[in-house]
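Heads up, one of the protein chains got dropped from this complex, but the rest are sitting where they should.
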Amino acid sequence: MKLLEYQAKQLLKEYHIPVPEGFVVKELSMLSQPVQHLGGKCVVKAQILAGGRGKAGGVRLAGTPKEAEEAAKALLGKPLETYQTAGKGETVHSLLVEEQLVFQKEIYFSITYDRETQTPVLMLSARGGVEIEETALEDPESIKKVRVNPLTGIQEHHIRELFLFLERGKEGYRSFTDLVTNLYRLYVERDAAMVEINPLVILSDDSFLALDAKMIIDDNALFRHEDLVKIRSVPDDELQEVHAREKGLSFVKMDGDVACMVNGAGLAMATMDMIKHYGMEPANFLDIGGSSNPQKVIEALDIIMRNPKIKVIFINVFGGITRCDDVANGFKKALSQRPIDRPIVMRLTGTNEKEGREILESIGYDAFSDLREAVIHLKEVYQRSQRGGM
Amino acid sequence: MKLLEYQAKQLLKEYHIPVPEGFVVKELSMLSQPVQHLGGKCVVKAQILAGGRGKAGGVRLAGTPKEAEEAAKALLGKPLETYQTAGKGETVHSLLVEEQLVFQKEIYFSITYDRETQTPVLMLSARGGVEIEETALEDPESIKKVRVNPLTGIQEHHIRELFLFLERGKEGYRSFTDLVTNLYRLYVERDAAMVEINPLVILSDDSFLALDAKMIIDDNALFRHEDLVKIRSVPDDELQEVHAREKGLSFVKMDGDVACMVNGAGLAMATMDMIKHYGMEPANFLDIGGSSNPQKVIEALDIIMRNPKIKVIFINVFGGITRCDDVANGFKKALSQRPIDRPIVMRLTGTNEKEGREILESIGYDAFSDLREAVIHLKEVYQRSQRGGM
Amino acid sequence: MGIFVNKETQVIVQGITGRDGSFHTKKMLEYGTKVVGGVTPFKGGMNVEGVPVFNTMSEAVSRTGADTSIIYIPPAFAAGSIIEAAEAGVRNIVCITEGIPVADMMMAAHFVRTRGVRLFGPNCPGIITPGETKIGIMPGHIFKKGAVGVISRSGTLTYEVVHTLSAAGLGQSTVIGIGGDPVIGTKFTDCLEAFEKDPATEAVVLIGEIGGSDEEMAAAFIKEHFSKPVTVFIAGKTAPDGKRMGHAGAIIQGGKGTAESKISLFREAGAAVVDLPVDIAEAVKAFF
Partner (left out) sequence: MGIFVNKETQVIVQGITGRDGSFHTKKMLEYGTKVVGGVTPFKGGMNVEGVPVFNTMSEAVSRTGADTSIIYIPPAFAAGSIIEAAEAGVRNIVCITEGIPVADMMMAAHFVRTRGVRLFGPNCPGIITPGETKIGIMPGHIFKKGAVGVISRSGTLTYEVVHTLSAAGLGQSTVIGIGGDPVIGTKFTDCLEAFEKDPATEAVVLIGEIGGSDEEMAAAFIKEHFSKPVTVFIAGKTAPDGKRMGHAGAIIQGGKGTAESKISLFREAGAAVVDLPVDIAEAVKAFF
């Protein structure tokens, strides 16, 4: 779960990490007071979840209240398109209006976890305000990584190692230590998968301040962070995925026109790969999971059918825990609730295969046993539908 | 550092651990309001650091305000003698006046650390209100110990194992879990060497409450608990030890009349053992430590001389880090500040022995090189002083 | 033979009275697995499918002498159960649970290693040595005793592959689902090391997917230390950047962990990489 900048900064404040003075503005009418409070000069920042906001004009400096109003008008309620919004733009529902700050230097700092060593990793780069992936390509030497053993937690020498990398003498060390210690505590206590301060700025008194903040909470840990779940906002393009997850399904929309529905993530990926291999394009990833709940099949077909682009539907089930008859029953029920006007190719094998086939036959459907045969047939049906569509 | 009961309970409250409603009373005039608030019935508990208070009459039930006043009068400002106060009694400077509670059952619970496994150990016994050492002797089967790996911290299964030992079904499990979790957090965050809840009582609604509380803070960790240092109280018989520690000395008073002053704890113990072996009784343990500060020698002689009982003084220094000339200089300076009217036997060897001896000679003192010879001479001097004294 | 587990392995089921725990206890017993005990707090004294239930792992282990546990515990408590099992003294832990918080798993994974305990998963189907023991949730009937070792990050895709192997007459020595999470215990390289030493294993099938770098390490290991033929399939060639494909660990991040890069490393290491999972049996057959 991603947090908006102002939400992340609220958490930073709770953990005593310095951030600029700022106000959240959700309506234009709320703007004047904060701007006045900040003395007319301010930064107006569009609050969206997608990255790349700065380059897309989502962060605007205002020297006067009038400029602030213009900036706010240009952003609030409008979609903001960045390189991460996949050509659609994300609507700006709120603004963060902050003081303008003067600083000596900007750097990059983040805490994520490193899959290889299975430890939290602190990452610092002398290049602040630049995407870390870009830095990694252009100037990997400027990045310092320090891994923290999860059994001992963060230690003074981890922080020292990062700070020494900045080559600044001792000035600001206390401030940096406090910031990193508190941020690590936040990372652990709030189950962050990632917290990124970019840029982290060094003020004239050598103290450190988080000028921007990005934060992702581990979805698996949301059960112990009800306060965060309450403030959750979902970007438009992830609504479907989040909705699917609530139903116990794993869904990712793709650009193709061949829908698929599979039990198991690995098999679902492999099924997409086979669709592609046989010259078609998958319309989605969809894993109905390992359990035997017919309702899931109904929900899954429902999600698939929301995509008007799809030409054919491929159902691939290898029964293990999932029982073929449960899938067939769900399918039958789904059809009874809503007719499906696209061709459906099915592959059904494994646990209770026979019972499943019987149910399918009773509603006039057939299924393959062999995956390759099924996909080859899918291809024929697809080509027929293409011709039919032309 | 030991905490008084009411201080420990204040910490328990901060960690959301249920304790009886209570008030601290330091003067008789402060008594009536709390007693009234508690409805006349209350428990009046003498606040001393020594154990064994209950059996010594330091905890009194009062059914009426009058009884409460009588109890308070009998305790406040008076010395309370328990089996731990070595025949002297500890003055009661404050009382804890608490509500009287009805409970189903009392048990014992503590968190200390286990030297052998080097882990915190949770200890529970079905016999509440009884000293754990006594239980350990009489009914070891009634004690359950669970060790917690310091790298992972407390886990639900540790708590479960303790709770199941009570054989109570599931009732009260939530309350017990909260209590143990919070107490463990307190133990870790406040660097407790020991926290003991005896008795821990189970109320009629199956919830757990700390009826009494004992707590010792790790002296080595006091630097990070300034708030606790501020409320420190020292029992009369430990005043000298605490005073010595502040001067960088390790001192323990004993009952004999042969004072000693040694560098190094092991050698100091061995020196006492030798004194005893040769038929004398050591008056103290005194380790001046490993550093070479002449001031320490002055402080050490000062502490020794506070004991009017001593007949002779034995100084035993094996120079390593400690330099013999530093010791001799300190000794010389101490003598110049105050004459010492007891015989002094010295053993000096190791680093800068020659320089040390020269300094001693300049003030008319001599020193042995060999420890055994020194102690044998000490014995002669001691016997002479005995005869002289008779 | 096979690796890690065999017919002597004695198993405790953690969460045995739950829906999944009791169902799979039955299935494992039917397969012949030595399930000697189960644990559900406050249900000690019951029995499930004739298997005694204990309140704690330490009790279960000391009473039964079990050396292995399998965990069907909800995600909020699963990492704690792993630590409990390790403290109780088992040598192997199979964690089926999906959805454990990453922070919990980092702690548990590091802790079991300090004890020298082997963890499989979490978010995995378990481990099976066909004809000997099944410690997991896989459908037992598709497996066949034989000489092919199989390691995979996925569940059903493994069944698919094993099914075609068995159909082609290629039995399996041991099949391990190492799990689809970003933080798991036993990795591909650990399994390869064991397969290398196992005389019953003559060839290995490795089923990887996008995300992480376990396949990259496996490829390096194969290149340097592995002498038996390896057939590889990597799922997720069509997966987009930045999206989790069902498994929490199946995500390409900033262009890292793509199927293409993994495939090319395996090719360099001398493994046979197939384009489709349905081609695996044929590719393996070439080695026999």
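Per-chain numbering from 1; labels A, B and C assigned in written order.
The definition used in the following text is that a contact is a pair of C-beta atoms (placed from the backbone, for glycine too) under 8 Å apart; a residue touches a chain by one contact, two chains touch by 3 or more.
What you see is a predicted model; the values in this text were computed from it and never measured.
K.L.:
In the complete assembly, which of B:30, B:74 or B:151 touches the absent chain?
P.N.:
In the complete complex, the chain left out is touched by residue B:151.
K.L.:
Please pick, from A:155, A:336 or A:362, the residue that touches the omitted chain in the full complex.
P.N.:
A:155
K.L.:
Identify the residue among B:70, B:218 or B:355 that touches the chain left out of the display.
P.N.:
Touching the chain that is not displayed is residue B:218.
K.L.:
Out of B:44, B:272, B:313 or B:327, point to the residue that touches the absent chain in the complete complex.
P.N.:
Once the missing chain is taken into account, the touching residue is B:272.
K.L.:
Touching the absent chain: which residues on subunit B qualify?
P.N.:
Answer for subunit B: residues 113, 115-116, 118-120, 133, 136, 149-151, 188, 191, 193, 218, 220-221, 223-224, 250, 252, 254, 262-270, 272-277, 282, 285, 287, 290, 318-322, 349-351, 370-372 touch the chain left out.
K.L.:
By the contact definition given up top, give the residues of subunit A that touch the hidden chain.
P.N.:
149, 151-152, 155-157, 160-161, 164, 169-170, 173
Convention: only the chains that are shown with their structure count from here on.
K.L.:
Measuring between mean CA coordinates, which chain is farthest from subunit C?
P.N.:
Result for max centroid distance from subunit C is chain B.
K.L.:
Looking only at C-beta pair counts, which chain-chain interface has the most contacts?
P.N.:
A-C
K.L.:
Just the number, please: Cα centre separation of subunit A and subunit C in whole Å.
P.N.:
28
K.L.:
Just give me the whole-number Å value for how far the CA centre of subunit A lies from that of subunit B.
P.N.:
56
K.L.:
Residues touching two or more other chains, restricted to subunit B: which are they?
P.N.:
Touching at least two other chains: 151-152.
K.L.:
Which residue numbers or ranges of subunit C touch two or more of the other chains?
P.N.:
Residues 107, 111, 114 of subunit C each touch two or more of the other chains.
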